[in-house]
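A single protein chain has been removed from this complex, and every other one stays in its place.
Note that the chains take the letters A and B in the order they are written out, and that residue 1 is the start of every chain.
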Amino acid sequence: MDYLLTDEQKMIQELARKIAEEKIKPVAAKYDQSEEFPWEIMEILAKADLFGIFVPQEYGGTSGGVLDLCIATEELSRACGGIAVCYAASALGTFPIMLFGNEEQKKKYLPDLASGKKIAGFGITEPEAGSDASAIKTAAKREGDYYVLNGLKHFITNGGDAQIYTVIVMTDKTKGARGASAFVVEKGTPGFTFGKKEEKLGIRASSTRELIFTDCKIPKENLLSKEGMGFIVTMKTFDMSRPGVAAQALGIAQGALDVAVKYAKERQQFGKSISSFQGIQWMLADMATQIEAARALVYSCAREIDVGCKDVGKDSAMAKMFASDVAMKVTTDAVQILGGYGYMKDYPAEKYMRDAKITQIYEGTNQIQRNIIALQLIKEMAK
Amino acid sequence: MAIKILLEKCTGCTLCVKACPFDAIRIMDKEGPPAGRQAVIDLNKCNLCGACVPACKFKAILLEKPQVLTGAKPDLKDYKGVWVFAEQKKGKVQPVVYELLGKARELAASLGADVSAVLLGEYLEEEIQELIWRGADKVYVVETRELANFQDEPYTNILVELIKKYKPEIVLCGATSIGRSLISRVAVKLRVGLTADCTGLDIDPERKILLQTRPAFGGNIMATIISPNYRPQMATVRHKVFPETQSDMKRKGKIIRENFDGPFLVSRSKLLDIVDEIESTVNLAEADIIVSGGRGMAGPENFKILEGLAKALGAAVGASRAAVDSDWIPYSHQVGQTGRTVSPKIYIACGISGQIQHLVGMQSSKIIVAINKDPDAPIFKVATYGIVGDLFEIIPALTKKFKEVLKR
Partner (left out) sequence: MNIIVCIKQVPETTEVKINPETNTLIREGVKSIINPFDAYAIEEGVRLKEKFGAKATVITMGPPQAEAVLREAISLGIDDGILLSDRAFAGSDTWATSYALSAAIKKIGAFDLIVCGKQASDGDTAQVGPGISAHLDIPAVTYVKKIEEINPVRNTKAIIGEDKISNGVKDNFARVERMTEAGYEIIEVSLPALITVVKEINTPRLPSLKGMMRAKQAKIIHWKASDIEVELNFVGLAGSPTQVVKIFTPAPRVGGQMLKGETQEIVDRLVGLLKSDIP
């Protein structure tokens, strides 16, 4: 299907695909096994200018948009969902600065993030504040020219490996969600440490750690926007990044389908390749169709954001939910098509299935996405 | 100069389409009456190679090759004899030279001409004699300190001068790293044709010209090339394609010494050092037997097992790109498209799957033995003898058996 991509977007697709094929595929299983952070790949992506594709040119990027980021994330995920999320999570940590930073903050942080010299992370989730962001406990207390942070964020992607973090903490607990504020915290700041690295089912190349703040003093200049804007910063950031998770799911699904089709053509049973059996053919047809439908949804949603449509919440929730559900279904079917081999770690199918699962969970579980969609629907009907 | 399709003869039969190695011919509807199909040549793709002309049964393709020669056409008849450039390293004539001398004798016999060797270097007395014993009727010798080691410029200057003076009709040279560099320069300076890396050489019985056959596209196609209007006709020849001649101590020959000095010996490059890397005494290009390892070797330490077999056989050790890229063995051992092209008598591929890039570098070997645990590995499609099994079990057993049988 032709998605009428711009020349720049086609270049991003070609470049990301090349890197995925030549550099990521050969090491995907290795990182899945070792759970090391894939610095070598991050360097390659940095040299290829891919970290800055959504950042304005004046800050060292190439002034693309959310669709550009989705295209890159999809292609990288096709080879390894874990490595791709290290890349996408840096974008997630960069968005708040890009959207809400003042000129000084943008000048200070964006060029290094756009060039990939530094990578970013985003911290909102806490042990007792997952889908319910208003339950955040980590607090920032103003002391003169500083804020002092105390508390703990957990399950933070790129945690410990990223150099720049945007975190959402409470500046006024009495105001609930309206008392949250967004801050930039740099790795190495005294009082800012990391917890143990989580062992995960999938996306194992990515690192997930706790961010621990113990009387961590940061300059007041690190506040993004104003006090109390934390919830807005988060919502706007997720609006931008949610299609990225959808694109990650899409890429994982496509990668699994690629594996399944190749295997079906090669695998001989009863004297024929199994791709000649209708049972397999129908599975492949369904997988491909679902992926294409997901892609149409993801790209359309990304385009809406890029042209500045308001109220994209429902559409981006639909894209994230649908693409991740498709990814789970398609990767499970891919394992089925590979049969016994699909279940073995020597073959890539099972990894896609493990990597797919998280896309139904993070950046708002698919249950939360359904809430968003339904609430918006009802709201529209009430008009 | 042009190529064209004669519309009245073309039937649109597609024979030329199949013959074209450049995918430059398409069959299309004829313009205007009578209705029918015709071949159309895409001139941007066409290389004027002429492969389509004999393929056409209807003589519908016309390739005009005007014979343009500037200045006085050299009198081709003045050129006589077959020359072999006797490449030496550290004063030792390289084995490929003896392979060429054998072929040169055959060619010279068809032409009724002499075979000469050209030897440049220093302290070469024994080698001169050996060249005669191995088939040279004459040996042209230039001995001076500056020529001890190969240097592009003085070697080029001297060889050009000797050719101008003695006018051989054919000059052959090994397709070695030295030979390919040197002869390219010589051919340009003499404005003559040069065919690289030949695997077949013959004399056209009627025209008495050299027919040079060489592989292209990594051995996927073969081309026969001539240079009828220029002398000498020059070719570099692959190692191990022709058998070495044996030494016949009764043979007699003439030694012609030439002296060069001054401007002929000036070189704008200087050899500072020669570093021999390959530990085994046998180098890949000249080996009769190569034992080669790939991804299936599973690690650098396991190449010792291959070295053991190589030692028992007097073989060289090769490797696939996968093994070299994993840093298990230096690049100088790599066989294949981005490494060396080899054609030994026996090539033993151990744990090499047989990607096309590897096959093009070794498929002209006389006997290929493949040992691999994957029965579907493409290497078995070209192997003379295939063994599906664990190479860590088979190779040591093979080494032991060869040692017994060969008593080495």
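Operating definition for what follows: a residue touches a chain if its C-beta (ideal position, glycine included) is under 8 Å from a C-beta of that chain, and two chains touch if they have at least 3 such contacts.
Fair warning: this is a prediction, and the values are worked out from it, not measured in the lab.
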| Among B:Q38, B:Q88 or B:T156, which one is in touch with the chain left out? | B:T156
| said: Looking at the full complex, which residue from B:P168, B:G253 or B:G386 touches the chain that isn't shown here? | reply: B:G386
| said: I'm checking contacts with the chain that's been left out. Which of B:L6, B:M28, B:L62 or B:M222 qualifies? | reply: B:M222
| field | Contacting the left-out chain in the complete assembly, out of B:Y230, B:F303 or B:W328 | value | B:Y230
| query | In the whole complex, what residues of chain A lie against the chain that is missing from view? | reply | 7-8, 11-12, 14-15, 18-19, 22-23, 44, 47-50, 53, 62
| Where the missing chain touches chain B, by residue | 1, 18-23, 43-51, 54, 65-70, 89, 152-153, 156, 176-178, 180-181, 184-185, 187-189, 191-197, 211, 215-230, 266-278, 283-286, 288-289, 313-314, 331-332, 334, 337-339, 341, 345-346, 355-357, 360, 363, 366-369, 380-389, 393-394, 397-398, 401-402, 405-406
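Definition applied: only the chains that are shown with their structure count from here on.
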| request: For chain A and chain B, let me know how many angstrom lie between their CA-based centres, rounded off. | output: 54
